[in-house]
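Complex shown without one protein chain; remaining protein chains in place.
Order as written gives the chain letters A and B; numbering starts at 1 within each chain.
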Amino acid sequence: MTDTFHSAQPIYYQLAERIHRQILRGELKPGDKLPSVREMGIQSNVNPNTVQRTYRELEGMKIVYTKRGQGTFVTEDQDILNQMRERLKQKEISQFVHGMHEMGYTDEEIESGLKAFLRRRKGEQSE
Amino acid sequence: MSAWWHLTKKELRLGLPAFLLILITFAVILGVVSYIGYRAGFLWEAATIVSVLALGGHIFYLAYYLLYSLEKERKKLHLWLHNPQPGYALLLAKIAAGLITLIVSMLIIGTLLLISFNLAENFHQMEWSHSTQLAVFGILHIMMLSVNIAVYFIFFWMIFLLINRFTNGFFSFILTLIIFLISMSLYGWFMETTVYEALTMWGEINLLNILSGFEFNFSSDAFMAEFDTMPLYLGNYVFEASVTVLLFLAASWLLDRKVEV
Partner (left out) sequence: MIKLDNVSKKFMTKYALRDVNLELTNGKIIGLVGENGSGKSTTLKLIAGLIRPSQGMITINGVQAHRQIASQVSYLSELDEYYGFYNVGQTIDFFATQFPDFSRDKAEQIRSFMQLERNAKLKHLSKGNRGRLKIVLTLSRDVPVILMDEPLSGLDPMVRDSIVKSLISFIDLEKQVVLITTHEVREVEMILDEVIAIKDGQIIGHHNVDQLRAEKNMGIVEWMAEAYE
């Protein structure tokens, strides 16, 4: 079963995010073929028009490319993939920091808290 | 054409219960009357009379068949009307299905009539000349009248459907009945006029010539007199046929343009 989308955000955008993550996690590797528009629609329960739009956006970002008559593929250009990786990292961090600020934490508290959290996690995992 | 024929096949299947009900009812009545006749010693005579009456009753067969078929359809009008074929084709499919079963029904009852008539000795004492012509004349008229009445029925059914959009079934029926009675009395009044006479009273057909020698041993004079006072006109047939066609076209138009789901 596919997980659902948030109804208050554009679906094409959420689908693009989802594909980004699949690439980061290595579920989609450079050069892999993406499902066809209709297949992708069926897999994720969204309108083929939306999938079309998602693919178009991803293509605009050069993360995927379309071979005429063959389908849509993940780029093999490592630079672009690194850029994407970096961009997503920045985005996630900025969201986190924004949230922490909203709750009134200072930069120092965030930094020390994050370090302590990571240290503790490392300890747990090595046990 | 193929779509229409497949539609007609559907109509045949839809109307099957109506067709069977008539045959079953006939069989039951025939059984009861024959039994009574048998007790009185007139088995075949009784069967003959029942069959003749049943055949005559077929002038209402088509209207009855269409009542059943259209009433079934009324509950799923969107299904019947969501079809690219024109209204007249939809209605003709029903009429065709009705006619096919009418013929089958008349064949079955007619065969029984022939059998029982041949076995009914009491009837053989009468002289039956030209009985084939009489039979053909009768059967043709039963079928023509059946179509005629059926088309009147279809027309008023469309009126009923129109009224039914706005009010419940019972009240629509009453209103339709009132409209029917008013139009029939207007029609009756029209039949008295000289216009009607001019339209219909031409091309006299001498029935006596057609059925010459058609005589009963009993009361033949009275029977002949009856025929004399009721002359047949070709004009009458043409007029009724035209009215039937016009009413059919009107009903098709109503179905296409006015009836709503």
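Simple rule for what comes next: contacts are C-beta pairs under 8 Å (C-beta built on N, C-alpha and C of every residue); 3 or more make two chains touch, one makes a residue touch a chain.
The model shown is predicted, which means the values in this text are computed figures rather than measured ones.
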Checklist entry - Shown chains touched by the missing chain? => result A, B
Checklist entry - What residues on chain A make contact with the chain left out of this view? => result 4-13, 38, 41-42, 45-50, 53
Checklist entry - Considering the entire assembly, which residues of chain B contact the chain that has been omitted? => result 2-3, 6-7, 10, 13-14, 16, 75-79, 81-87, 165-166, 255-257, 260-261
